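All protein chains but one are shown at their positions in the complex.
Naming follows writing order (A and B), and every chain is counted from residue 1.
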Amino acid sequence: MRPAIFLLGVFLAAGSCSPDKPSNTEEYPDASGKSAPEANLSDPTKGIGEVKEVKLHSPLEQDRIKRGLSIYEMKCQPCHKLDETRVVGPGWKGVTQRRRPEWIMNMVTNVDVMLEKDTEAQKLLELCLTRMPNQNVSLGDARDVLEFMRSNDGEK
Amino acid sequence: MLIPCALWLAVAGCKPQTPAQVATGDAAAKVYVAPGKYDEFYNFVSGGFNGQMTVYGIPSGRLFKTIPVFSTFPENGYGYSEESKPMLNTSHGFIPWDDLHHPALSTTNGEHDGRWAFGNANNTPRVARIDLKTFTTAEIIELPNSGGNHSSPFITENTEYVVAGTRFSVPVGDNADVPISSYKKNFRGTISFIKVDPSSGRLSINFQLVTPAVDFDLARAGKGPSHGWFFFSCYNTERAYTLLEVNATQKDKDFIMAVNWKKAEEYIAQGQGKKVKARYAHNVMDEKTHMATSEILNEVLELDPVQLKDVVYFIPCPKSPHGCDTDPTGEYIVASGKLAALIPVFSFTKIQQAIAAKDFEGDFAGIPVIKYESALYGEVKKPGLGPLHTEFDDKGNAYTSFFVSSEIVKWNVKSLEVLDRVPTYYSIGHLCVPGGPTRKPHGKYVIAYNKITKDRYLPTGPELTQSAQLYSIDGDKMQLLLDFPTVGEPHYAEAIPASLVMPNSTKIYRIEENQHPYAAKGEKEAKVERKGNEIHIYMTAIRSHLTPDNIEGVRVGDDVYFHVTNLEQDWDVPHGLAVKGAANAEILIMPGETQTLKWKPLTSGVFPFYCTDFCSALHQEMQGYIRVSPAGSNVPLKFSTGKVEPETTTGK
Partner (left out) sequence: MHKNSRIILAISALALVVTIFVPLWRILMWAPQYPESLSLQIWIDNITGDLRTINALNHYIGMKQIQVSMFPEFAFLKYLVLILTVVGLAGPVFNSRRMVLGWMLLLVLAGAGALVDFYRWGYDYGHNLDPSAPIKVPGMAYQPPILGTKQLLNFTAFSGPDVGGWIFVAVGAITAILLVWEFRFRKI
């Protein structure tokens, strides 16, 4: 019983002191010049970030898939496999069915805020125990990665 | 019995009072930078005999970073990694150490622009350029015909030139194997004018002025009206080559040397000057390949001011001048004779008038010497003992350091009146007012860099900490705010508002732009290749594993290169690598960067390697093995990560 109570205590303590945003971010804005993104209040399944609406095309855009693959190999592959196996992060198989495209792109481009506020992202962190790093992926690159994920999930 | 008692009391009463050693009043509040808040100024401090430059925050005095420049730095692999070794190449080969005395921050229109810092190597003469975006050494150029590069580096108003004067005069030309006693005949001083490319910052020696043999000490460029001129202090006009302590201190006056470098440029444009053989290294770090290259250059353009008139003039200056500082208006040149009992202040206008009127007292080795009185604006009388250096504030005041009397003296440049004095603990050398050498000083503080600390800190054996002291100069009276220890031996330092540097600070290197020939931009590119007896490991690092982390097929006698690419693209996530038994330092790899650790295994066995920078919760898991087999072994080359093989029972 004791360890359980102890753990619960830690959890509560950790939860109650979620960090305040540093007050001096204004003085030193991020180099990419992103404005502080607000939550997609309308639809929590879209995640939090700049991406509010993604237009998907059918058939898939082959250029994007190619670029997405090379970004995957450079920035994502060490932690994400293309099948279902979880290494550091979850495997990508089926991710486009599990998540909204907006959520995926927000997770890729705005990971720090997502891990702080998005409950789905937080569940993943509890599962994987390693924070997904910010890999400085631009919005355009994230869209390419998304296209590659769709192709990986068998879309045509 | 009463008489001795009275005497005793009287005598005890005439012991001098020890100085008030405690900073008073609101000093603590003035230097307190609350946790999470930023300092107002960056302070770039020379490391002296550690060969590096260190970065402090002002007013807190907190140390942020050591930027390795002229000395190897095992802490991050500078001078040990294959990429950085060429930075320390010279015409004498690889040199692991030097002595950095003076930082100089780049200026535009005579004001700080926050782009680069320059630093001098005093021993094997070189000048380095440090990029203030990355806080790393970007370039080092060696200076031929120089010995003891002390009068260096000083920059012109728009950073057109970085100027470097030799302390030792040396034999110049092809035959340097001459008797020391032929000093007057064969030895010469040189002043190198190093051109700075205005956009890339690339350095190249535009020309060298060859001067009569003296020792050059310090210098400053003119500014505003005196832009186009340069002023150098020189001593040993006795031209002694032994026991300088005595033989170079005999004359009542040495010289300030005034150089009209615009005139020198005119001569060059006319095709004057002569190209002579010289051998010097030029080393450049490429930010895209993350590799330095070293090139040996063979020629330098020489100008002889004895033949080319109107370029160089001497001005007599009392007793071995040390500091030679131009005030923010550019009109006044303050020369500090380190053995003199007064400070002469020269007027640029009067110097020009004297030159026009040929108001000379004679010549020194063919160079005209302007009359002292004709160049003099006035003298600061009885300022203190052992004046060394002068910096300026934004209100027309000068601050001069006094080594012997161990104090800073504040005086007014126009009136030459001493306004205030404050003791330093102990024996101040250089001093720094933020923006002090520029046309627009930022004022607010003066920082003393002391030579002796003695009883100021907890003792640490025979070698004590070096120190700086921060004084407020906002009010009429200077106020001691803070003592803070410094590393190496600080000589000169400059301070610049954080707002000019901070917004440009690089956070990561973009992995897409990495052009390192051995980069593995993604785990897919991670591999191991054998080229003869060279093993090239294209390794990647990301939280929290190295790829590959199992390597076999290496043999004793191989040269093993770990080319590690940090795949992270997030700020403040370096990874490191160290290999057991490697006669080398670690490498520290910034996000998006590739660095190479070379290892020559001497014995067979299985050697662990691991990440040295605590990167994540699973940092202790970030490790691997490399197997080394005896020379001639036929263990096949293979590598993997995350691959578990059926348990092998062969071997042992």
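The criterion applied here is as follows: contacts are C-beta pairs under 8 Å (C-beta built on N, C-alpha and C of every residue); 3 or more make two chains touch, one makes a residue touch a chain.
Note that the structure is a prediction, hence the values are computed from the model and not measured.
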Which displayed chains does the hidden chain touch? B
Among B:Val276, B:Leu301 or B:Ile452, contact with the omitted chain is made only by B:Ile452
Touching the absent chain in the whole complex: find that residue among B:Leu63, B:Val276, B:Val306 or B:Leu339. B:Leu339
Per the definition of touch given earlier, which of B:Leu385, B:Met502, B:Val556 or B:Val635 contacts the omitted chain? B:Leu385
Consider the whole complex, including the chain that is not shown, and state which of B:Thr249, B:Thr329, B:Thr465 or B:Ser633 touches that chain. B:Thr249
Residues in chain B touching the chain absent from view: 1, 3-4, 7-8, 11, 14-16, 18-19, 21, 245-246, 249-250, 320, 339, 341, 385, 404-407, 423-427, 452, 454-455
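Quick note on the criterion: only the chains that are shown with their structure count from here on.
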Counting in whole Å, what is the centre-to-centre distance of chain A and chain B, each centre being its mean C-alpha position? 44
Touching residues of chain A toward chain B in the complex: what are they? 22, 24, 27-28, 31, 73-75, 77-79, 87-88, 129-131, 133-137
Touching residues on chain B, where the partner in the complex is chain A: 36-38, 502-503, 507-508, 510-512, 521-525, 540, 542-545, 547, 567-570, 573, 616-618, 642
